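One protein chain omitted, others in place.
Here the chain labels run A and B in written order, and each chain numbers its own residues starting at 1.
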Amino acid sequence: MNMVRLDKQNLDNFIRELSAEYSVYAPGNTGGKTEFIPVESGDEIDFSRTVTDMSPKGIFFPPAEVLFEYDKDGVRAAQTSHRPIAVFGMRSCDARSLVMLDRVFGSAIQMPDDEKFQDPYWKEKYDSSLIFGFACNEPLSTCFCNWFSGGPYNRDGMDVSVVDAGDVYLMEPVSDKGIEIISKLSCLTDASEEDKALLEKMASDAESMMTAPLDVEGLGERLTALFDESIWDEISAKCVNCGACTFSCPTCHCFDMQDEGKGEKGKRVRIWDSCMLPIFTMEASGHNPRALSRDRVRQRVMHKYSYYPENYGEILCTGCGRCVMVCPVNLDIREVLKKFIAYNEQGK
Amino acid sequence: MSEWQPRILAILCNWCSYAGADLAGVSRMQYPPNIRVVRVPCSGRVDPLFIMKSLQAGFDGVLVSGCHPGDCHYISGNYVARRKFAVLKPLLEFIGIEPNRVQFSWISAGEGERFATVVTKITEDVRKLGPSTRLVKKL
Partner (left out) sequence: MKMINPDDLSKAIKELLTEKKIDLFIGWEKGSLPLSATPLFITSEDEAERAVFDITCGNNLSIYFTKDRKQFADKKVGIAVKGCDARSVVLNTLEKQIDRANVVMVGVPCHGVLDKKKVLAKTDGREVLELIDNGDTVTLIGKGYELSIDRSEILSSSCLACIYPDAQECDIFIGDARAEVPNENRLKEIKEFEALSTEERWANTCAEYEKCIRCYACRNVCPSCYCNVCFVDQNDPGWIGNTCEFTDSMIFHVIRNLHVAGRCVECGACERACPMDINLLLLNRKVAMEVKDRFGDIAGLDINGKPAMVDFKEDEKQDFIMG
């Protein structure tokens, strides 16, 4: 399937056409903050920020998701909308994050009885979804997707890749679902050879704007070797252990279950949790295995760069830079990784 | 019977206001039946969180009552409580909670009549405001 083009003037029609079949999400501005919001027209979209303040993970893994409700007549699964979701304008880092989350919620966890664990709430939304990725022509100084085999024009996790080329969006299907939708939509026209050449040039321009990647080969093993070193104290000294990094992260996916009940009815809700908070590991006895800030910072770093890669073969970080931007004490994960690598190379 | 009736939580200190309520009762005084009483050892025991939780649970009004200043069974409990309430009340009004939803009073064990008056007043105040919605948690 070939590349197609969408006139920017036609964006509104495009979104409306897509809305006929899908619930469409796109970056929008909510009180000064950009996040993915449901849209029905092109005017509601805000592409002014390269990286949205909040990641799009909440579309598929909401901050608070009702799993079931109960009353004296019984238990009922939560009401879900069965309209499939389409996301327009998802940056390559965010599209990749969904692939990472899908390994956890969607398919890859091996259960003892030879079944693979599948989270129905995630699958219901993600499997039928359509991701229109959005290449970055102007990566930010906080972007480091190229450290982890990503890049401003990376297409992992996308169904259709979209590139902003001035007056037009150039689109190219990446998956079968992408081919299907492109052939169905009416406001698209075929792209020319010049368009293809332009896209290649833009891609290489964007790549060249990225800072030199850090060598993260074998990072996991290197971190594991440092598990008991005092460098963790140094690293975590300034961390205040709030959850800003984990909640803004597109790949952090730890959750907690809460029951909300009153009288004869109630509901069970799955909410985002954060390994940064002491209560995350608080045991019923009152003992907390990760009582100190150092233990919690280590957990977050190890989960992203050691445990997850050990299980799934890829680092659980897309280099979107949100944690770098929101951290109230500027504990920059890039600096942290550089420190570890330097520490490791010195042979301690 | 379909007319809406306010539900008001009354948090009363054990030594004065609760006894005041008792006196109103044994003296057969009339006052609206809209309050539900919680007895606490002292108004100093009242954490502002109790008041917030009551509003969240759907009470239309909250009355907190303790001993008159100087009469506290624990010498100074109500003085400390007074500072808490002096800050809580303006803060609630500041965020946009109707001023009369949460009220405070001092009622001694001998003031059965005052108890009846206070309960009548808060009931009428809250009735005028209508059902509480602003901090009520909907399930």
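The criterion applied here is as follows: a contact is a pair of C-beta atoms (placed from the backbone, for glycine too) under 8 Å apart; a residue touches a chain by one contact, two chains touch by 3 or more.
Not measured: the values here are computed from a predicted model.
Q: Just one of B:18, B:31, B:59 or B:85 touches the chain that is missing; which is it?
A: Residue touching the chain left out of view: B:85.
Q: Residue-wise, where is subunit A in contact with the chain that is not depicted?
A: 30-34, 48-50, 53, 63-64, 138, 140-142, 237-238, 240-244, 246-248, 256, 258, 260, 269, 271-272, 274, 277-279, 282, 284, 292-294, 324-332, 334-335
Q: Just checking the interface: what residues of subunit B touch the absent partner chain?
A: On the side of subunit B, residues 48-49, 52-53, 56, 69-70, 76, 79-80, 82-99, 103-106, 118, 121-122, 134-137 touch the unshown chain.
Note that in this section only the chains that are shown with their structure count from here on.
Q: Indicate the whole-number Å distance between the mean C-alpha point of subunit A and the mean C-alpha point of subunit B.
A: Taking the mean C-alpha position of each chain, the two centres sit 49 Å apart.
Q: Over in the complex, which subunit B residues touch subunit A? Could you list them?
A: Touch residues, subunit B against subunit A: 57, 137, 139.
Q: Considering only the defined contacts, which subunit A positions touch subunit B in the complex?
A: The touching residues are 260-262, 265-267.
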